[in-house]
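Of the protein chains in this complex, one is absent; all others appear in place.
Labels run A, B and C following the written order; every chain starts at residue 1.
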Amino acid sequence: MRYTPHTPSDKEQMLRAIGLSRIEELVEHIPAALREKAKIALPEGLTEVAVKKKMVALAGKNATAQDWHFFLGGGIYHHAIPSAVDAIISRAEFATSYTPYQPEVSQGTLTAMYEFQTLICQLTGMEVANAGVYDGASAAAEAVLMARRVQDGRRRILVSRALHPQYRSVIATYLRNLHDLEMVEIPFTESGATDAEFIAKAADDRTACVVVGYPNFFGVIEDLAPLRAACDRAGALLVTVTTEPLSLALLKPPGDWGVDIAVGEGQSLGVPMTLGGPGFGFFAAQKKFVRSLPGRLVGETVDAAGRRGFVLTLSTREQHIRREKATSNICTSQSLCALAATVFMSILGKQGMRRLAEVNARRAHAARTRLIQEAGLAPVFSGPFFNEFALKVSGWSERRGRFFANRIVPGAPLAEWYPELPDALLICVTEMNEEEEIEQLVRTFIAR
Amino acid sequence: MRYTPHTPSDKEQMLRAIGLSRIEELVEHIPAALREKAKIALPEGLTEVAVKKKMVALAGKNATAQDWHFFLGGGIYHHAIPSAVDAIISRAEFATSYTPYQPEVSQGTLTAMYEFQTLICQLTGMEVANAGVYDGASAAAEAVLMARRVQDGRRRILVSRALHPQYRSVIATYLRNLHDLEMVEIPFTESGATDAEFIAKAADDRTACVVVGYPNFFGVIEDLAPLRAACDRAGALLVTVTTEPLSLALLKPPGDWGVDIAVGEGQSLGVPMTLGGPGFGFFAAQKKFVRSLPGRLVGETVDAAGRRGFVLTLSTREQHIRREKATSNICTSQSLCALAATVFMSILGKQGMRRLAEVNARRAHAARTRLIQEAGLAPVFSGPFFNEFALKVSGWSERRGRFFANRIVPGAPLAEWYPELPDALLICVTEMNEEEEIEQLVRTFIAR
Amino acid sequence: MSERLSRADDRRPKLPLIFESGSAGRSGFFWPEEKGSNEIPAALCREEIPGFPEIGELEVLRHFTRLSHLNFSIESEFYPLGSCTMKYNPKVNEVVARLPGFSLVHPLAPPELIQGALELLLQLEKMLAEISGMDAVTLQPSAGAQGELAGLMLIRAYLKEKGDARRKIIVPDTAHGTNPASSTLCGYDVIQVSSNKQGVIEPAMVEQVMDDSVAALMITNPNTLGVFEKNIQAIADVVHRRGGLVYLDGANLNALMGIAKPGDMGVDVLHINLHKTFSTPHGGGGPGAGPVGVKSFLRDYLPVPRIVKKGGDFALDANQPKTIGRVRSFFGNFGILVRAYTYIISLGSDGLEDASRMALLNANYLKKKLESAFHLPSTEPCMHECVFTDRYQQKQGVSTLDIAKRLLDFGFHPPTIYFPLVVSGALMIEPTETETRETLDAFAEAMLAISREAIEAADFVKAAPYTTPVGRLDEARAARKPQLRWSPAGG
Partner (left out) sequence: MSERLSRADDRRPKLPLIFESGSAGRSGFFWPEEKGSNEIPAALCREEIPGFPEIGELEVLRHFTRLSHLNFSIESEFYPLGSCTMKYNPKVNEVVARLPGFSLVHPLAPPELIQGALELLLQLEKMLAEISGMDAVTLQPSAGAQGELAGLMLIRAYLKEKGDARRKIIVPDTAHGTNPASSTLCGYDVIQVSSNKQGVIEPAMVEQVMDDSVAALMITNPNTLGVFEKNIQAIADVVHRRGGLVYLDGANLNALMGIAKPGDMGVDVLHINLHKTFSTPHGGGGPGAGPVGVKSFLRDYLPVPRIVKKGGDFALDANQPKTIGRVRSFFGNFGILVRAYTYIISLGSDGLEDASRMALLNANYLKKKLESAFHLPSTEPCMHECVFTDRYQQKQGVSTLDIAKRLLDFGFHPPTIYFPLVVSGALMIEPTETETRETLDAFAEAMLAISREAIEAADFVKAAPYTTPVGRLDEARAARKPQLRWSPAGG
């Protein structure tokens, strides 16, 4: 393919206008030594037909949720997405516009971002939210960095071991080079919850914040009351990280627990799994922190005629103005995915979000009960959960073959991240896992 | 699913406004006897997820051009369609608007229709074209009816036996009830072309028109000169029907042959095969017949400010004005498919259309030669062809199994429509049939 | 963004036609030259197509995207076009119809390779029969009008078979133009029967014109005034007694689902517009689909091939001696049939019954809101649509056309205007069931505002619209010297 519209005569006329005769003259000011080595050793271009064929073949080598029974969560969730969502985000006016630097011709994007910020505030129960960041992991890291900003002098970060392991490693990566910061891991109890007593002891006046998953990586819903209390005593901020925001349509939202910064991954709200990206990170906080927020913020204002309009605002926080003093380096974010979530939440609305969350919880609870009672699997944790849970599955490496033969992926082994949990499988059940699938899952576990 | 937005309180308020208390009161004026039997015995509604799953399963039971090697033409062709085409026709502004009765808010559709009419004129070499009709078959029937209108008194229609058999039967169906019309079949010669001598004899002053395929159903390109001459002598109109309009980017267009009415099926110009529909019929003619044309016509005009605009015009031909005296009964047509063709022809343009036609012709000719020379198949006809041709394949019913096992459908047996051609297979080769496919086709024929 | 009013301060370029832009030799399509040659004699070949577009892919997309911004559509505006049932066209239908298993299927593939398609078609026939109360259905017709033609052909073939060739079709004066047009196309003479002051057909009137030269009566129910023909059974009896058949124009089936089945009204043949009642998109004028349903005595006359189930397999049966033959190629507008099928299983019996009831609720609600300011020609209870006239506004010289054009400035698509013909200055409003109470309220307010404007500023209304890409266009000029194609000459 070629997407360059230049005909030979176009080129010739344009060159003549510039005062040149050959295209190569455009690059002759570049050192010859560089130009000589610049040829690209890749195959020639293909027709669109050949491209599609090649890509269909590649795609065909992946197991999809359409042909397989996935009981996989762990930060990425397979949920119902109304076709209307893709219809909207496919519209060129949204998909092929840039970050809305010219508000007069970007009210579509800006209005949607303002609606997004509002929806995130409502979902999390927080006072302010930005227009989104890269993903849940970087959102968690940004939250820690923000805690450091607003809590200056405090150099200690307590992070729950029950927080998504990839998020913990991203936080660690972000902190590693900020020599002055120390990251302390909080253990979890046999309920699968973060150890509140440990926090009570460890949190002190050097502690900037405490970071926990809500629900956490094991699917367990943390009781945030004792954590909030411990943070209050220590003057530390409480940060929650949610990887399954659908749960917040059912669970007491972070804001109601008095959380200071509530962040998470938004993929589960209308974005296909897509091997884990793109999704988007959401970032909400208490109003008093607004000027320390990372990322973009859209605010309401008016034009000379008094018409309501929306603009990017408080940008003095941002890199393009503040440069090295910015609250974050983020520029291009994940707008279109945030738009997908905005459309998704708008369609489901108050009742639909609640219903979908209820269906997830009930179906997951019923499945766990069956796996324990009928397949005799032992629970790993005792804490309350939303739509995922860990069960003991011994000899997974021998058994997995049988499951895959039935096109079932029953869960994700926790051992990779938790050597202390060698036989644990993290199992997720959503509304997309039908009766029969769960039946099959149970039967396959029984048949050993 | 439900697409009705009414909440219980909406219903209540609305009923109150109307002065009713129950929905059923809205229908109480309808005879009870009818209402009692009105319940619909169908399953309950499904979620969008369940619907998609069910439809994916149904779709999975069909052999597609993606997984199979089709060498099928016969009126429906598998061609490259730039993704941009679907991107445009998916836009709600085009897909969910009605026939443009209010031109001030339909200039998008009307302008595109005007461009479509122009493209059809250019492609066929004719002077005027309408905005499209249902399909190639009804276009052929409408052409015959139009010939009858402009040739009144003449009651005889000569139709080539080499015209698409389904089109012939549709013409027959349309004519059957117009008692005064007689349809005479013109035989074809061993070249696969329509018998010009027969026409020379049969065409007389009772003959309204002569209808031939161009190219015809056997893929053969008719030499229209003798037909034109015969028609001139008899004062009959010459009507061509094209099922593969891509060929007109390479072949001498009907207009250049002096054809009076040129119609055909447009599917091959940017519309997926979709089991044969929807596509669209195109309908072009000489200018002098413009007021006898069936279907919609878009014309250029201006508004009070002198701005160019487009409107449906000459509608006194149409049913909504003329009622029983209309030139046709057509109302809803196939606009969106005509739009697809407009986008398709715009993207390919002058060079692309020519290139694609050339590729089809060359590939088909090369394939035919190999099948004859390497697989030893005998040609059925000797006439020139574009991208499909008939070859002798004996014992098809025994052999088909082997082909299907290799996911090859080598062609369509002609016997169903032509008992006189018991062993003939109509084979179509387009740009979508790659080197390897043709290789496989040849090998499978050899392996007997 | 859309091109709107051109004003001094508005310097956005006028939209050129695709023929008016581009550069010689440009194309958006890339395909390597094919080796070899073709053996087509030069005498049969042409040069490159003169005047054809020479533009790139991005330019094409921009052109048509900008054009799209000049349209009103269901997804951006309320579109209460009477008799057209502009309901929401569900997105999931579009996704499903694009599955390769439906879109990349060839009609000449042997039946064993298209079992899924045949299963869908046979099931859809059954579903439509159940909803309409008929015994058998053909899915071949491309739209309602072709369905009418096919239906009349069935009647003709049946009567002929009985050796009772008849020459006439009775068509009410309220009928859609396609009814008489289809009758003529089928070789029949049309006799018009007038509706009464309420727009309803009375058995007595039919009695007068019904004789044994009449093949059938074509009736629309609810009729084009949105009124249920309550005498339909009595009327059917009249027709049947004289050996005629009853054809129902099913364009308004959206008013009847789960409320009354045409099959129970004495109807022998009907067509259904899937692009109305069954939510397939109108596409700016199609494609749609016009399946025809019949009572069992007409089954043998249906177009071929018929889809049949043999054991577990689906097959095609073209061997129907009495068939009228084909009315179109292949299987009809399959892609549209897939959408309608998807819609029906999505809603299910409960959803379909709800849809018709909400369609009635919306129409009656709007009727109530508007009757204070607009004249109602019929006081009969309305079904899914209601018809008003411009009688009151005419006092100020403001016509239905003016009202329609002014509505555009309020961001609403106008109702169907000047139809049915029996109502002078008709404004035919069909809100459909997928609209909200708030939208209906806003539309009613607009209509009332216009009726006030008609009194306070008639001339202002008569010069509308003001906010559209172009103003009222000179249709007379367009028809006088038709300019039907672009040509380099210009114009």
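Keep this in mind: a contact is a pair of C-beta atoms (placed from the backbone, for glycine too) under 8 Å apart; a residue touches a chain by one contact, two chains touch by 3 or more.
Nothing here was measured: the structure is a model prediction, and the numbers come from that model.
Note that the absent chain touches A, B, C when the full complex is taken as a whole. Among the residues B:Leu34, B:Ala84 or B:Leu377, only B:Ala84 touches the chain that is left out of the figure. In the complete assembly, the contact with the undisplayed chain comes from A:Ile23, out of A:Ile23, A:Ala378 or A:Ala447. Looking at chain C, the residues touching the absent chain are 1-4, 7, 9-13, 21-23, 26, 56-59, 61-62, 65-66, 69-72, 74-77, 88, 90-91, 409-411, 434-438, 442, 446, 449, 460, 464, 466-467. Interface residues of chain B with the unshown chain, by the touch rule above, are 1-3, 5, 7-10, 45, 47-48, 82-84, 86-87, 92-93, 105.
In the analysis below, only the chains that are shown with their structure count from here on.
Distance from the centre of chain C peaks at A, each centre being the average of the chain's Cα atoms. The distance from the centre of chain A to the centre of chain B, with each centre set as the mean of the Cα atoms, comes to 48 Å. Each chain gets a centre from the mean of its Cα atoms; for chain B and chain C, those two points are 20 Å apart. If each chain is reduced to the centroid of its CA atoms, chain A and chain C end up 45 Å from each other.
Chain contacts: chain C has residues 25-26, 30-31, 55, 57, 61, 65, 90, 92, 94-95 touching two or more partner chains. Among all residues of chain B, those that touch two or more other chains are 48, 56, 66, 80, 82, 87, 90-92, 431.
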